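A protein chain is absent from this complex, but the other protein chains hold their places.
Letters A, B and C mark the chains in the order given here, with residues in each chain numbered from 1 onward.
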Amino acid sequence: MLIQLRPTEFDPYAELQRHQTETPGHAGKYGATCAFVGTMRDFNENETVRRMFLDHYPGMTEKQLEKIAEEARSRWCFLDALIIHRVGEILPDQPIVLVAVWSSHRGAAFDACRYIMEALKSRAPFWKKETLEHGERWVEKNTSGY
Amino acid sequence: MLIQLRPTEFDPYAELQRHQTETPGHAGKYGATCAFVGTMRDFNENETVRRMFLDHYPGMTEKQLEKIAEEARSRWCFLDALIIHRVGEILPDQPIVLVAVWSSHRGAAFDACRYIMEALKSRAPFWKKETLEHGERWVEKNTSGY
Amino acid sequence: MSIRVRYFGSLREKMGRVDDSLAAEDIVTVSDVWKAVSEGQYLPDRILCAVNMDYADPNAPVKDGDEVAFFPPVTGG
Partner (left out) sequence: MSIRVRYFGSLREKMGRVDDSLAAEDIVTVSDVWKAVSEGQYLPDRILCAVNMDYADPNAPVKDGDEVAFFPPVTGG
């Protein structure tokens, strides 16, 4: 399992390809990969968003992501997981988060990927501040994805 | 929405990147992408599988995939979907299927992607014949992914 | 009356052919098509049917020019 915070833009599909290719012993063993990419939109709550600052709590953020991944691993059988999350200044259309799970069967891949995303949204210490056309605002609360 | 059958190997991550880049009007509009990749394993039911032949029903396969995608679109709100499925001779570690959904919110992306995969597994006319170390066999039945 | 009958997957190997052309006049349903191509047998439960590339019930009607297909459970994805 690999968990990373990134201060600069990343290409989620290149990361998936690289992680899959570079992880030894995986070829031929996984039948299912479920990947989720969260991307910054240029609007939110009816306002145009110019850019965003993603605050985090160095140390705690990584620790909570590790816990979430371990929880998922204890609940579902999977071979590997990858979590990459941006921090810092983000522009519209840039990826914010990538979560991917490789497993033998598709049910576990979907379930574990979604579990990690939901747990990340509700428990990983990140805070978004949006820069609008006029002024700034902190995003107050994430909504449930179920 | 794009639905394709491929007689030769494809790179699911390059396809995702290309589709996302080439689809006009999407930049900044989708916040969530859920992608599933089904990959050929080198074993199945305790036997080593050397290669696989994927039979299909030209015309009906495309028609049923279109129907499945339209059903998903009528049930969930999403911006775009991509379905690519291999046909013909497939080797272990090669991708068999890619299903991806782009939407504003992650719940719809996960739900619609999984719905399309399950419907494809139970209704799209494809048939797998495995070449084992000794002999061949048709795969009898897909299992549920829920 | 002319009906094209097609077989896929393992059923194609069991039938020993990829398709049939039926000209019989007494065919009303998909089940009748199966009987005509299988020497009067009943359609096995596990065999799926399609008429003109849409799934169909064994009791579904067939008409002149239809394409009827029979195949085992699908195993794609």
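Please note the rule applied: contacts are C-beta pairs under 8 Å (C-beta built on N, C-alpha and C of every residue); 3 or more make two chains touch, one makes a residue touch a chain.
No experiment lies behind these values; they were computed from the predicted model shown.
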Neighbouring shown chains of the undisplayed chain, as defined at the top: A
Per the touch definition above, residue among A:Leu16, A:Val49, A:Ala69 or A:Leu120 touching the missing chain: A:Leu120
Residue numbers in chain A that touch the chain omitted from display: 38, 54-57, 59-60, 63-64, 85, 96-97, 117, 120-129, 138-142
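Note that in this section only the chains that are shown with their structure count from here on.
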Chain A and chain C, separation of their C-alpha mean positions in angstrom: 48
Rounded Å distance, chain A centre to chain B centre (Cα mean): 23
Touching two or more other chains - residues of chain B: 38, 117
Contacts with 2+ other chains: residues of chain C: 77
